[in-house]
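Complex shown without one protein chain; remaining protein chains in place.
Let's look at subunit A:
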Amino acid sequence: MLKLEHVKKQYKDFHLDCSLTVKPGMITGLIGANGAGKSTTFKAVLGLIRTESGMVELFGKRPEEITPEDKERLGVVLADSGFSGYLSIRDLIPVLKAMYHQFDQTYFEEQCRRFELPMTKKIKEFSTGMKRKLQVLAAISHHADLLILDEPTAGLDVLARDEMLTMLREYMEIEGRAILISSHISSDLEDFCDDIYMIDHGQVILHEETDTLLNEYGLLKVDGKQYERLDKTYVLRSRKETFGYSCLTNEKQFYQENYPDIVVEKGSIDELIMMMVRGDRS
């Protein structure tokens, strides 16, 4: 559905070199710190920037071959941009109706009511959360095949976030659909994504299925002596701590079986990110 192969983009002090794949039926997460290259990757996918080299393939087509009909198969939420603030939802409905052949006005209006979005108020007067809800609703209301969601849950409270993710899960119930999503709230991605790409300084530093990340990755907490005698074959990153060392492994079970005296923690996605980005390579 979407494939990026060594897509490169050079800015003054930033270099993107990204490869990723989004397959039908999959929810793929993109995580990374601010400025890691998530939004640049999204812009490359959407043809908003020209890449220097590499390949972007969306629905089996290169960006220059993408037609408005292909774009109708996309639903987009961007972190720092949305509908003109001078429009209201009431203004927006005929616009979306004219642009998307499959725009489901009834569903859109129902969801707007459900999320208590005012129909006649100007969008610029909406809170960040309301703007985000509106964008997500617009993205899923025209039967898109692929959603590209950059920080869709930013600014939402816990309840709204949960409702939003439920709505996206419902969206995925139809076979063949896919989502590429980025979020700085890793717990959103932990429960939601099938696989996760971790990006840092424009490079993909890790790609794993979420189940593998949660079940096979772990954090070893060791003191100096334990660290010295530790078999570091499966240690991906390590970091000096006050108590000794934290080590990130992708073979948690190996250490649980062979080093029963060391502490092996499951590790959240946040901790994995921290270790992948800040830790030293073994």
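Everything that follows uses one rule, which is that a contact is a pair of C-beta atoms (placed from the backbone, for glycine too) under 8 Å apart; a residue touches a chain by one contact, two chains touch by 3 or more; residues count from 1.
Here is the rule we use: contacts and distances are computed from a predicted model.
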{"item": "Listed names \"ABC transmembrane type-1 domain-containing protein\", \"RNA polymerase sigma-70 factor (ECF subfamily)\", \"ABC-2 transporter permease\" or \"Beta-ketoacyl-[acyl-carrier-protein] synthase family protein\", with the criterion being the UniProt name of the chain not displayed", "value": "\"ABC-2 transporter permease\""}
{"item": "Contact with the hidden chain (one of A:K23, A:R50, A:K121 or A:R278)", "value": "A:R50"}
{"item": "Absent-chain contact - pick from A:V95, A:M167, A:I185 or A:I205", "value": "A:V95"}
{"item": "Of A:S84, A:T166, A:S187 or A:Q253, the one touching the omitted chain in the full complex", "value": "A:S84"}
{"item": "Missing-chain contacts mapped onto subunit A", "value": "43, 46, 48-50, 67-69, 71-72, 74, 76, 78, 80-87, 91, 94-100, 124, 135, 148"}
